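Pasting a structure here, questions to come.
In this view, the complex is presented without one of its protein chains, the others remaining in place.
Chain lettering (A and B) follows the sequence in which the chains are written, and residue indices restart at 1 in each chain.
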Amino acid sequence: MKHDIQVTINGTSHQLAVPANRTLLELLRDDLRLTGTNKGCEAGDCGACTVLLDGDPVPSCLVLAVQADGCDVLTIEGLASGNRLHPIQQAFVDTGAVQCGYCTPGMILVSLALLRKNPHPDEAEIRGALSGNLCRCTGYQKIVQAVQAAAKEMP
Amino acid sequence: MNSYRVLNSRVARVDAVEKVVGKAVYTDDMVVSGMLYGAILHSPVAHARILSIDTSLAKALPGVKAVLTHADTGHVKFGVSPARYDETIFCEDKVRYVGDEVAAVAATDPGTAMKALDLIKVVYEPLPILLDGLRAMEPGAPKVHERFHRNICQEVHWHFGDVDAARAQADFVRTDSLSSKMQDGAFLEPQSALAQYDHNGYLTLYSSTQTTHYVHRTLAMVLDIPLHKVRVVKPYVGGGFGPKAACSSMELITALLAMKTGRPVKITFDREQVFLHSRARHQFFHKMTTGIRRDGTISFLEHHCIMDGGAYSSFGIASVYYAGSLLGGPYRLANMKYDGYRVFTNKPVSGAQRGHGAVIARALFEVQLDRLAEEIGMDPLELRLKNVMETGDTTCNELDMSSLGMRECLEAVRERTGWNSRRTKGSSHKADGHGMGVAAGFFVSGAGYPIYRSRTHHCTVEIKVAEVGGGVTVRSGAAEIGQGSDTMLAMITAEVLGIPMEDVKVLSGDSDLSVDLGAYSSRTTLMTGHATRQAAMDARKQILEVLAEKTGIPLDALDIRDGFVHVQGSQMDFASIRKEYLGEHRGFPTQPHGDLLTFAEASRLAFLERGSIIGKGSYRPPPLGGSFKGAAVGTSPAFGCSAQVAELNVDMETGQIHMERITGAHDCGFAINRTQVEAQMQGAMSMGLGEALMEEVKYDDQGRILNANLAEYKIPTAMDMPPLESIIVESHEPNGPFGAKEVGEGAIMPTIPAVLNALYDATGAMVTELPLTPERVLRAIKKARGETSRGDGDTREQV
Partner (left out) sequence: MVLPSFQVLIPSSLQEALDMLDGHPDARLLAGGTDLLVDLRPAVIRSAPFVPQGYADEWGIGYQQEPSGPLVSLHGLEQLRGLRSLTSHVRAGATTTVAELASSPLLRKHLTALAEGAAALGTPLVRNRGTYGGNICNARPAADTLVPTVALGGTLHLAHKNSTRKVSVVDFVLGPGRIALRAGELLTHIQLPFFPRQGSAYLKLGTRKALEIAQVGVAASVVLDQAGRVVHSGVALGAVGPTPILCHGTAESLHGHVPDQAAIRAASLAARREAAPISDHRASREYRLEMVQLLTRRALTRAVERARSAAAPGEQS
């Protein structure tokens, strides 16, 4: 049996019929082909599939699509306006916070949620906010620096 | 300051924007029409004979398009080294570990594929299980492979110099041991492969691999397809670190399913399968005896090692050599004995991971140096400086240090950390919980020889100048896996051709583009960098030759900088060239203008005169190394080196370690991209810290992994990593392009021993088993308290 849901993704409202066992991650990747949301563990451990659900970062592998009915979802594809990068994206590019890139969308979305709530976080707050998003490439040093740089740039 | 315009800068990576907007395509992101989903049935038991496999119910399930077992294969064996081909696509007579591949299916959707697996009925006859690597060689131990006596995959027995004579001369001798646990690569992107097989018999495999070249060869060999009809393409890869450096059964299965069904097939690992497939760092058991003279001169090293490799050989034959050979430096060491054994057990297979084979050996040796320094009352950093090799030195096992900034690295971390004033002398007895530790290490900058015996070029690069003019395309088989190789290729090309980075397009990671052995042994910057430099110089020469012919200006007076042609000493009359270009481009809103001929005009002219302009480059190291057995492993055109100081605090009541800072200095020869060199150093520190503090694949008594997930296989989170300082040392390697050599792996060498030495400094405790869980640390602290500074496993003697 499929469920009819309405979900706003990156500002666009979608009416969708989804099977009960479909996760939000599968909905984004497989149905809507928004593949910037990455699949790393399907157990909520790695953070590669992070999206903002009504503004809060969540692991989309642990959200059923039916649970997102009526919600607002922001994925990494919804951040830049045209060719103009969001200040956090620009900071990740400039600081060298990107290596393999697999954790990057999640890292950026978590940073966005942090800076919206706390525009001037200290280093410990940044590290705490990033602690659900694993990165094997960077040692987090340049990611933390990117968030610090973005905090200065954001209005 | 150098005169480079692009190199040695902090220019942004060429792939950064695609990755921050979520448009970078990884293998699992790909969907092609008609695509089937594959799934693999893994053995649930560690060691058993396969009595029967019944696939009839699975085949009858609607939506299932193929069900394969060993009966559907050509039974060709494969592996990493041709000397140890011991794997088949599917298990044939028996299964050797929990996770061994038994069968596979392809179906129209993942759910059906998963259901079909459950309908395959396999009857197993259990066999005795061997899980303990230390017991593998014992008489009566279960045999993992019939053909390998005493479960030994490979043994090494080396003796350089004269250890016995040196022992007689040594003033202090001590023996210590250190063991580690099996690691997991824990890259964020699980392996994925997508295969297409066309009607002309051409196979294309998209795969998250580090080595398209070896996957290409293995696919052709195992599936018996002509080599030229196999193409392996690497989309973006979400980290590799070694475990993705060889062809896997999964890649072969995906290809075979596509061939059998005639439809595209994709398989993507679950995280659990990443652990089952493993091919990550071995479990090591090292024992070392080291002697020094009273003045701090290192006399000898006697080294014994057993490494648990799991069920198949993989890279193990090389790993066991690396574990011995990479202790030949970076200190002057004339006498070294090594006995290494790589054994089989009924566990997932270990292979190569960042710092291949050498990381735990390095850790124990560096710990020994600290303890010996303490015994002779010398500062441990000073002891290292006293013994450090210099550029031009050769190790006892004939590794040539054509450049070596080891001294500079040690001095840099000493100065940056305020070592001399902050580290208390004889600090092992203060045991206040705060400690500093130093360590150093080195690593190859590209393996001197390919994995199979061949005179092959290790890489070729073509730079095609756009026929329309204005830009170039770099065509390379090199594997961008996150380390930044595409950016390196673009930077070198832009520098040599004298054009802006944005006019260089990089196509890479495709076996149809060029030969490149891939991203392993920290080889890409040195080797593919060389080939790129050569190709760019070739392309540049061809363009300027045409220009010289057309204008009559001598070739050596012409130069290209910032996208414009410059002429030394005189002006060039290029009116006719420009006129022709403008004539060709009527209606184009942007036209060349000004006093200088543009690269666009010059390169277009070259095409008009000569047809396609393609610059060619290739690289193959010169013959390297000694003539003893196994001398090839550890050879390299160059060696990078690294020193680090770790600072930490220990909760003396719980044993918990709080990292305060790691300061590293690495000699990369010459930094092509300074930001990326730092990034590699920092990534290496984090992997090293994970191995030191928390990483461990755990098994139950049936050989099943207890923590095949990223919740309980622990890698550092952002909260666990301390601030990292990275200092770049540049020794200008004569064998490297622009003086460059590795950074990716050498930088992990000092991390674990720096932490161990800092822990000892903080607590007086010596832990002989990694990782440093709070429980192990607390036990060692108590032991140290009971026995003053003596650690367990410590049998020091004064001669």
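Criterion: a contact is a pair of C-beta atoms (placed from the backbone, for glycine too) under 8 Å apart; a residue touches a chain by one contact, two chains touch by 3 or more.
Since this is a predicted model, take the numbers as computed values, not measurements.
Peer 1: Quick one: say which of A:V7, A:L34 or A:V58 touches the chain that got left out.
Peer 2: From the options A:V7, A:L34 or A:V58, the contact with the absent chain belongs to A:V58.
Peer 1: Could you tell me which of B:N420, B:Q591, B:S612 or B:T654 touches the chain that is not displayed?
Peer 2: Looking across B:N420, B:Q591, B:S612 or B:T654, the contact with the absent chain belongs to B:T654.
Peer 1: Which candidate, B:V67, B:M221 or B:L276, sits in contact with the chain we can't see?
Peer 2: In the full complex, the listed residue that touches the missing chain is B:L276.
Peer 1: Determine and list the subunit B residues touching the chain excluded from the picture.
Peer 2: Output for subunit B: 42, 44, 57, 61, 98-99, 110-111, 114-115, 117-119, 121, 270, 272-273, 276, 653-654, 656, 693-694, 698, 704-708, 710-712, 714, 716-720, 771, 773-775, 778-779.
Peer 1: Could you pull out which residues of subunit A are in touch with the chain that's been left out?
Peer 2: Its contact residues with the unshown chain are 1, 3, 19-23, 26, 42-45, 47, 50, 53, 56-59, 61-64, 66-67, 69, 110, 128-129, 131-134.
Quick note on the criterion: only the chains that are shown with their structure count from here on.
Peer 1: Sort out for me which residues of subunit B touch subunit A in the complex.
Peer 2: Within the complex, subunit B touches subunit A at residues 10, 12-13, 15-26, 28-29, 31, 185-190, 236-239, 241, 268, 270-271, 481-484, 675-676, 678-679, 682-687, 689, 709-711, 715-719, 721, 723-724, 726.
Peer 1: Which stretch or stretches of subunit A touch subunit B in the complex?
Peer 2: Residue positions touching the partner: 29-30, 33-43, 45-46, 48, 75-77, 79-80, 85, 89-90, 92-96, 98-105, 108, 123, 126-128, 130-144.
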